[in-house]
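What follows is a single structure, written as structure tokens, with notes after it.
Only one protein chain is missing from this complex, and each of the others stays in its spot.
Then we have subunit A:
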Amino acid sequence: MKSAIVVFPGSNREGDAKAALKQATGKDPIMVWHRDTALPKVDLVLVPGGFSYGDYLRCGAIAANSPVLREVKARAEGGMAVIGICNGFQIITEAGLLPGVLLRNANLKFVCRNVGLRVETSGSRFTAGYKKGQVLSIPVAHHDGNYFADPRTLDELEAEDRIAFRYCGPEGRLDSVYNPNGSIRHIAGILNKKRNVLGLMPHPENAIEPLHGSTDGKALFTSMVEAVS
């Protein structure tokens, strides 16, 4: 599988994402600089975490309008897989690849810790390596991860099985104490209609080896590879 990572000025988890993709695919992903308008021919584009362009405006708002994102959007409409993690989720949501918006965390503070993550669907190339209902331990690290959408959109997401992950307790129970940012209906990650685009706040790339204290993120990358090959 060929993959690429889009790098903006201010991206900072592109190295972590690169390590995860390399582990899963056996090759280095292509790093694409934000000013590039031509995207190489790849099977997957990953939009990494960080503070694109400083994120002094609404998170991801400027990156969403960058030339490279227009290209990513066009390819996604053609069926290429796109995954946006953290700032990447904010960016692809701002770009309209996914519905809703990421607001400031409910307690207004940056939060970095491992959270429980319940797999809500195994019906996508990103989550096929998990069982529905499985509970993962994956870190979050963000200031603006409070997912919000209007009730109709949320109902639609649920009806179409497009909620990929929810924050949960160790046994999978949903409760606000387990939700690190106040997101609506405890949503941590969602899919687009065609199920080829995933956005999520947690960092599966920081849970891929024993050093990380959890390897629960690994299956996300390996299942993407398997879906393509």
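Rule of thumb we're sticking to: a residue touches a chain if its C-beta (ideal position, glycine included) is under 8 Å from a C-beta of that chain, and two chains touch if they have at least 3 such contacts; residues count from 1.
In this text, contacts and distances are computed from a predicted model.
S.K.: Please identify the absent chain by the protein name in its UniProt record; candidates are "Phosphoribosylformylglycinamidine synthase subunit PurL", "Electron transfer flavoprotein subunit alpha/FixB family protein", "Amino acid/amide ABC transporter ATP-binding protein 1, HAAT family" or "Ferrous iron transport protein B".
M.R.: Spelling it out: the chain absent from the display is recorded in UniProt as "Phosphoribosylformylglycinamidine synthase subunit PurL".
S.K.: For the chain not shown, which residue from A:Ala38, A:Ala159, A:Val177 or A:Leu211 touches it across the whole complex?
M.R.: A:Leu211
S.K.: Write the list of subunit A residues that the hidden chain touches.
M.R.: 9-13, 15-16, 19, 49-51, 53-56, 109-113, 139, 141, 143, 203, 205-206, 211-212
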